[in-house]
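This report refers to the structure that appears directly beneath it.
The complex appears here minus one protein chain, its other protein chains still in place.
On to chain A.
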């Protein structure tokens, strides 16, 4: 098992290096002059000398490869540079907001698993009957609904029409736990719907697969009743592929969280990214690209390890 984990971590190293290089390239080719945008000076009223000095201060006068390597050196020490816009270290800007996004994302994944699990199991047990067909259409709808539209609908119906929940905003848990959770309800639902629909379809497949296996038939033949067979044999075995299916939803959940944060003005990394792109804050964009993709890689790694623990055949592949 340790060898398996070690091998997976080693295999991750080149991928992480490519991620940093791709991110750096991407940010380097972004248009607009960061020196102009971030020293607060207007193009017309600035002398070439002042501009050159601003560039030198930001380190923009050096060749890209040299900048990449020095940035990579800083990254190894946990230094992601300094935000142009906020004048704080990028790592502070990113990691102070990451917990908020993680909370939304984690709650959304859990909600998606619960909804997707219930729908998927019901669909599989009623396969090809009316219930299954209806829920299949519903799950396709869940995949097709634009998250920002869903968010707008929720605000319109739940907040503006019924007045049940506040439409947007954020309060720290420590300040007001009830209000904190109330404000997270709509964003979490918005993020959870698409992964719930995708998981429902995959769980339906996994349960159907387990229902057709010999151990299920054998258990039924031994005289175990249907409820017991489903609970003890089918669901237990069907939950194995669901682990990796849920892991694969993480990237999508991060994307959904960005949209939800913008709609509901939740100050997580999504709002930070959108603000940084509009404000041409390249160090923060770069930091977010690297941190969020590393997060996805780490979660995929954990998913693989859990999968290998549950299903030992994986380790020998």
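Here is the rule we go by: a contact is a pair of C-beta atoms (placed from the backbone, for glycine too) under 8 Å apart; a residue touches a chain by one contact, two chains touch by 3 or more; residues count from 1.
Just so we're on the same page, contacts and distances are computed from a predicted model.
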Name per UniProt, for the chain absent here [options: "Electron transfer flavoprotein-ubiquinone oxidoreductase", "Aspartyl/glutamyl-tRNA(Asn/Gln) amidotransferase subunit C", "Glutathione ABC transporter permease GsiD" or "PadR family transcriptional regulator"] | "Glutathione ABC transporter permease GsiD"
Of A:49, A:144 or A:221, which one is in contact with the hidden chain?
-> A:144
Return the single residue from A:94, A:263 or A:308 that touches the missing chain.
-> A:263
Pick out which of A:89, A:252 or A:267 touches the chain that's been left out of the picture.
-> A:252
Given the contact definition stated above, which residue among A:5, A:75, A:158 or A:297 touches the chain not shown here?
-> A:297
Chain not shown, touching residues in chain A = 14-16, 18-19, 22-23, 26-27, 29-31, 133, 137, 140-141, 143-149, 152-153, 155-156, 160, 250-252, 254-256, 258-259, 262-263, 273-274, 277-278, 285, 288-289, 292-294, 296-297, 300
